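The complex is shown incomplete by one protein chain, all other protein chains being positioned as in the whole.
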Amino acid sequence: MTDNTNTNQIDPFQKQKNKEELKKHLISFALMIVFTVIAFVIVASESMEKMFVIPLIIIMAVVQVGFQFYYFMHLKERGHEMPAVMIYGGVWCALLTLAALGVITWW
Amino acid sequence: MSVAATQKKGFGAMLWDYLTTVDHKKIAHLYLAGGGFFFILGGLEALVIRIQLIKPENDFVSAGLYNEMITMHGTTMIFLAAMPILLGLMNAAMPLQIGARDVAFPFLNSLGFWLFMFGGLLLNCSWFLGGAPDGGWTSYASFALTSPGHGIDFYVLGLQIAGAGTLMGGINFLVTIVNMRAPGMTYMRMPLFSWATFITSVLILFAFPALTVALFLLMFDRMFGSAFFDVALGGNTVIWQHLFWIFGHPEVYILILPLFGLFSDVFATFSKKRLFGYTAMVFATMLIAFLGFMVWAHHMFTVGLGPVANSIFAIATMAIAVPTGIKIFNWLATMWGGSITINSAMLWSLGFIPTFTIGGMTGVMLGSAVADYQYHDTYFVVAHFHYVIVGGTIFGIFAGLHYWWPMMFGRILNETMGKITFWFFLVGFHLTFFIQHFLGLMGMPRRYWVFLEDQGLDLGNLISTIGAFLMAIAVIVFFINIIYTAAKGEKSSPDPWDGRTLEWAVETSPPPFYNFKQLPLIRGLDPLWIEKTEGKGKMTPAEPLGDIHMPNGSILPFIMSIGFFIAGFGFIYHGDHAIWYLALYGGMALALGCMAVRSLKDDHGFHIKKEELEREAD
Partner (left out) sequence: MSQDHSLNPETMPNEPEKATLEGKNKFLGLWFFLGGETVLFASLFGTYLALRNSAADGPTSEELFGLGLVFLMTILLLTSSLTSVYAMYHMKNNNFKKMQVWLGITALLGIAFLTCEIYEFTHYITEYGFTFRSSAFGSAFYTLVGFHGGHVTFGLFWLIGLMIRNAKRGLNLYNAPKFNTFSLYWHFIDVVWVFIFTVVYLMGKVG
C-alpha cells in the first residue's frame, strides 16, 4: 500500500517547473545571505551615522522578509490571494501596534 | 436543550454525545447553554451593583466586594456571555447559510468551545477562592499589580484560556467561509450574517493576539517577577493600556458586527424584500472593521498622548459614524414599502434601531477629545456603552434566538412570552440607562461604590435600579419561555418564516447532522427566495446523491481543556507552595499529551453511504 508512493510518477513538465523554481529559491537565498552580511558589516564597522543605519537595516530586513514570503512561502503564486490578504491585514495591525508602542508611549 | 433531536436517547448517552460532538449545530447548543449560564451570572452581578446604588451611602455590599462585582460583571458579560452566544449563533447558522456540511476544522471548533467553558469556570472559581478580580474589566496594570490575593491571577489565566478558544473559532470560521461555500455561492451572494461572521473573524484574528500578549506580560509581572509595568525598574504601565485597547476596541466591533449582519437578514425576511443596498452593506461592514482598528486610543484621551495623537484618533472615531449611518438607513429603506410582519424577532430588531442610534450619537460626543475630558470615567460613558452593547448586542442576540430557534431546536418560541420579554426589557433598559447619561453629566463617577445624599443623584439612581429589575423580569420570562417551548412549544416546519436564505432550505427541522443530502446549487442572492419566486420552492441539487464524508467525534478537546484548567490553578498558586507545580506540570502534560495523541493518531472520519441516505428518504 505504501510502496507505490515512493516511485517518481510526476510528469516531466511539472518536474522541470519545480526545478526552475528551486533555482529561483537559491537565488533568493543567496540575496538574503548577502543582505544579512551587509547589515552586520555596516553595524560592526560603525562606519555610518545612526540616523542612517537604522532605516537602512530595517529596509534590508523588509526586503529579506519579502523574499521569504513571496519565494519561500509562494505568496506570489495563484491561490494565495486570501493568505496575502490576511498577512497584509496582520502587517497593517502590526504597524499600528508598533506605532502605538514605539511612538506614543511615554510617561 | 435539544429535546426533539435526542428524546430517544438516555441521559448518559446524550451527555457523552455532547462532550464528544464535533457537529457545528451541537456545538452551537453548547455555546448557547454556556453563554446563557454566564449571562445569568453577569446579570446577578449587575443586580447587586444596582441594589448597592439604590440609595445614597448604601451598605448592601462592601467596597471591596463592589469592585469585584463591577469587574466580574464586565468581564463575564463581554467574554463569557456575549461572545460565546455570538459564536453559538455563528456556529448554528453560518455553515447552513453558505451551504456547507460542517465547518473546516470540526475538532478545533469543539476545542474552542471547551477552552472557553473551562476558562470561564476558572475565572469564576475565584469567587470561592479568596475573592474575584477587582481591577475593573480593563484591569489596568497600575492597580492590577498591587491588587492583593489571587483575583487578578484568575482574570489573567481565565481570559488567556478562553481567549485561545475564541481565536481558534475565528480561524475556523474564516477557513470555512473561504473554502467550503456551496457551488454558486460567490462571496457577493452570501447572506449578510455570513459576511458579518467572516469580517468578525478577521477582527478576532488580529485583535486577540494583542490581548494574549498583554495577559502574558501581566502574568509575568505578577507571577514571575518581571518588570514590564514596574516603574522602579524602568517599566511603563501605558503599555498595558495600549495593548489592552488595541484588542479592546476591535472587541466591541466583534460584539456588534455579527448582529448587524443578523438584523439585515431579519429585516429582509420579515419585510419580504431583498435587503436594500446589499453591496453597500458589505462594504460598510468592512469599513467599520478597518476603522475599528485605528481608534483604540480614544479610550486613552486623558492619558496624555498629546494633542496631535488625540486629534487623529478623534477624527478616526467620528469617521466610523459614516458606515454605521449607511447601515441604519439601509435597514430603514429595506422596510420601506415592504410587507412587514411584526413578531418577537422583528420587535427586537425594531427596538434596536433607535436604541443603537442613541448610543452611536453619544459615541460621537465621546469621540470629541476635548469634551471627553469632561465625560471620562463618568456614568455618561457607562450609559453610552450600555446603549451600544445592550442595545446592539443583547437586542440582537434576542432577535437571533427568536429567529433561529426553530432551525436550532425544531420549535418556535412562544410569541406572547416573547413580546412580554421584549417590552419589559425595552422599558427596563431605557429606565436604567437613559437617566445615567444625566447622572454622568452631573458628575457621578463610574466604579464608585457609594454616592452622597442631596447632590441631585438620588432619584436618578433609584429609577436606574427599578429599570434593572424590569430587565431581570424580562430575562426570567425568556427563560420560562425556553422551558415552556421545550415542553409544549409549537413544532416548526423547516421554513417557518417563509425564509430567503439557505438555512431554511434544509429537509427537517432541526437539520440532519450532515445538513444537506446533496449540496444545493446557488443561483443568486437570497437563493431560496429565488427558487420560491420561480415556482420551484426548493433548491436544485448541485451534485448527484453520493457518499458523504463526516468527521469523527472526539473526547480529546474536553480532556485537553481540563488539562489547561488544572494547569491554570498550578500557575496561579505555584508561588504559594511548591506542591502546586504538580498541578502546573500535570495539567500541561495532560493537555500536551492530548495534543500529541491528536497529532499522531490518524483520523480519517467516516462516510455516510449513499444507500443509508436513500433509506432515510423513505
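To keep things simple, chains are lettered A and B as they appear, and every chain counts its residues starting from 1.
Rule of thumb we're sticking to: contacts are C-beta pairs under 8 Å (C-beta built on N, C-alpha and C of every residue); 3 or more make two chains touch, one makes a residue touch a chain.
Note that the structure is a prediction, hence the values are computed from the model and not measured.
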Touch with the missing chain holds, among B:49, B:123, B:196 or B:239, for B:239
Hey, which of B:167, B:408 or B:439 is the one touching the hidden chain? B:167
Contacts of chain A with the absent chain, listed as residue ranges: 1-11, 14-15, 18, 21-22, 25-26, 29, 32-33, 36, 39-40, 43-44, 50, 53-54, 57-58, 60-61, 64-65, 68-69, 72-73, 79-80, 82-83, 86-87, 89-91, 93-95, 97-98, 100-102, 105
On chain B, what residues meet the omitted chain? 104-105, 167, 171-172, 174-175, 178-180, 205-210, 212-214, 216-217, 220-221, 224-228, 230, 232-236, 239, 242-243, 246, 596, 599-600, 602, 604-605
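Keep this in mind: only the chains that are shown with their structure count from here on.
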If you average the CA atoms of chain A and of chain B, how many Å lie between those two points? 37
Where on chain A is chain B touching in the complex? 82, 86, 89-90, 92-93, 96-97, 100-101, 104-107
Which residues of chain B touch chain A in their complex? 174, 178, 202, 205-206, 210, 236, 238-239, 242-243, 246, 293-294, 296-297, 305-306, 309
